[in-house]
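Complex shown without one protein chain; remaining protein chains in place.
This part shows subunit A:
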Amino acid sequence: MLSCKEISKLVSESLDHKLTLRQRMEMWMHLRMCRLCSAFRRDLLRLRNGMRQHGADVDAAETNPSETDAGEATAGETSAGEASARLSAEARQRIKRALSSTDR
């Protein structure tokens, strides 16, 4: 019998690679009986969804702005602080100087 500690590792790894048949059976048998490990698995899936959603929001807002023109909600739903972050004036000047000095 694997402990919750070992099962939690399998639960996490199942998000990254295909477990062996034996590992899968151990994990699912344990999860059927253990509320705590099931709760842990549910949290990891929520974490994954939230992170992917955020990544997709940033990508949509920044790399491909034309697609988000239709709905400003997309950009608005990323965190307020980050979505409105701007390159500071100093950084802007510094980068421009660096570009000019290598300009032909």
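One rule holds for everything that comes next: a residue touches a chain if its C-beta (ideal position, glycine included) is under 8 Å from a C-beta of that chain, and two chains touch if they have at least 3 such contacts; residues count from 1.
The rule we apply is simple: contacts and distances are computed from a predicted model.
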item: Among "NAD(P)H-dependent oxidoreductase", "CoA enzyme activase", "RNA polymerase sigma factor SigM" or "Sugar ABC transporter permease", UniProt-listed name of the chain not shown; value: "RNA polymerase sigma factor SigM"
item: Absent-chain interface as seen on subunit A, which is shown; value: 3-6, 8-9, 12-13, 15-17, 35-37, 39-40, 42-44, 46-48, 50-55, 58-59, 61-65, 77-83, 85-88, 91-92, 94-96, 98-100, 102-103
